[in-house]
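Excluded from the complex is one protein chain; the other protein chains are retained at their positions.
Up next is subunit A:
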Amino acid sequence: MSAETIEKKPAEALLSKRRKKLVSDPLIDDNPVTIQVLGICSALAVTTQMKPTLVMAIAVIFVIVMSNFLISLMRNTIPSRVRIIVQLAVVATLVTLVNEVLKAFAYDMYKELSVFVGLIITNCIVMGRLEAFALGNKPYDSILDGFGSALGYSWIILTVAFFRELLGSGAVFGIPIYDYVSSLFGPDFQLATNGLMVSPVGAFMVLGLLIWVQRTKTGYVEH
């Protein structure tokens, strides 16, 4: 079905300006985390270290893109009265798939993340994109839209995780940066880590600063 409709309008390029905007808008100007303030829960919970955050980001990208794609494919057949349940069923299935794959291939990550991966279902970004976009747009556009939103979410949580792991544990991706820097200044010098950054409070602070910086730059004001 989707192939036919695209062939009817061959004028639009595979990555036309409009489509590029679908991906780029959620990165800065319409970022789901810093502008729409969605998905905060997981942004606080998983971001103590870079590695689990990266896995989480990949999982979210997969779930949003796939669910946007599937719901968009089915958009004309979904009865509107049960559409939320249908969306939930699709999202929950995808999330369970991610969890099963993690359990089989990255058990350590599974132990650390399984609670939060399960909570992707309740991540407002996913349902938000399905309701706002996938139900009314073609599959390819929906994939781009989902990818953009997921990337917008991902770079924010990765940035938060970078600062939290660096300041809280003195490391990036588990590489002990602080120890290395300290060793440059002789044996008596030791950079102190900040325990606050490891707790969720630290995430609030980093995220708050990030939102501040970003909104100052884009000039976004809440009404």
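Keep in mind that, in the parts below, contacts are C-beta pairs under 8 Å (C-beta built on N, C-alpha and C of every residue); 3 or more make two chains touch, one makes a residue touch a chain; residues count from 1.
In this text, contacts and distances are computed from a predicted model.
Student: One chain is missing here; what is its name in UniProt, given the choices "Carbon monoxide-induced hydrogenase", "Molybdopterin synthase catalytic subunit", "Protein FixA" or "Na(+)-translocating NADH-quinone reductase subunit C"?
Tutor: Per the UniProt record, the undisplayed chain of the complex is "Na(+)-translocating NADH-quinone reductase subunit C".
Student: Quick one: say which of A:Thr93, A:Thr122, A:Asn137 or A:Thr218 touches the chain that got left out.
Tutor: A:Thr93
Student: Looking beyond the chains shown, say which of A:Ala13, A:Cys41, A:Val82 or A:Val213 touches the absent one.
Tutor: Touching the chain that is not displayed is residue A:Val82.
Student: Of A:Tyr107, A:Phe173, A:Phe189 or A:Trp212, which sits in contact with the chain we cannot see?
Tutor: A:Tyr107
Student: Which subunit A residues touch the hidden chain?
Tutor: Touching the chain left out of view, subunit A contributes residues 45, 77-82, 85-86, 89-90, 93, 96-97, 100-101, 103-105, 107-108, 110-111, 115, 198-200.
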